[in-house]
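Could you have a look at this structure, given as structure tokens, before my questions?
The complex is shown incomplete by one protein chain, all other protein chains being positioned as in the whole.
What follows is chain A.
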Amino acid sequence: MTALLEVEDLCKTYRAHGHEVAAASAVSFRLEEGGSLGIVGESGSGKTTTARMVVGLERPDSGRIVFRGQELSSRPRGRSERLERARAIQIVFQDPYLSLDPRVAVGAAVEQVVKLHTKLAGADRRRRVLDLLGQVGLGEREAGTLPRRLSGGQRQRVAIARALAVGPAVLVLDEAVSALDVSVQAQVLNLLTDIRELTGVGLLFISHDLAVVRYVCDEALVMRSGEVVERGSTAQLLSAPQHAYTRVLLDAIPRPA
């Protein structure tokens, strides 16, 4: 059976101050239909670079990204290819204070995406926008406000609603809850689990926090210095980590005394 998303041997090298830094070397993974996969690692482990390559913001030096059996090009040509790629994979970024256009009210931000990707117009389009905002627990009241009037958690909900407005098959969450308070984190994580059950969207969940990843994902990879050092079910990674680095990450999780 073809996977929802198959990433094969992605490599990316950056040149900085005359040194070559391998941000990602031979990163491979599979995400099944409706599945959820975590990528765990410290900052600098290459997980964000991997995410940016998967959504097409960064061009891999080599490797393939295959979506439902079809390879995605890193530079889509023309309107239809661009929209097709957008509907394959969407992303929610880490910082909800920077990822929303400061000039655009919440409702309008979602609406312009709906307008781009559907033929809905007028009242139908507005209803769709409110549906999407409703899915993330926001209402008509928030629709008219500018992002700067919202809390971090609310903003991240807007970013999720905006990504869902495209109708993606895969949703990449790049440290999407790291900037939020712990209690707000839990709310957003619950929301993601609900959305996954409701829409069947596949989740690629990227975080430095293995405990958070366990909450959302059944399987995960552990990355370090651009390489995948361990992979398996999150339960297995937590209970019986094989790689020394995974154990280091585990020790970073606070445990009840």
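By definition in this document, a contact is a pair of C-beta atoms (placed from the backbone, for glycine too) under 8 Å apart; a residue touches a chain by one contact, two chains touch by 3 or more; residues count from 1.
By our rule, contacts and distances are computed from a predicted model.
Chosen from "Imidazole glycerol phosphate synthase subunit HisF", "RagB/SusD family nutrient uptake outer membrane protein", "Enoyl-CoA hydratase" or "ABC transporter permease subunit", the protein name that UniProt gives for the omitted chain reads "ABC transporter permease subunit".
Touching the missing chain, out of A:R30, A:R82, A:H208 or A:H243, is residue A:R82. Between the chain not shown and the residues A:G56, A:G107 or A:P241, the one that touches is A:G56. Within the set A:P102, A:G122 or A:P254, the residue that contacts the chain not displayed is A:P102.
In the complete complex, the hidden chain is touched by one of A:R68, A:H117 or A:H243, namely A:H117. Note that of A:T49, A:Q90 or A:Q154, the residue touching the chain absent from this view is A:Q90.
Listed by residue number, the positions of chain A touching the unshown chain are 55-57, 79, 82-83, 85-87, 89-91, 93-95, 98-103, 113, 116-117, 159, 162-163, 166.
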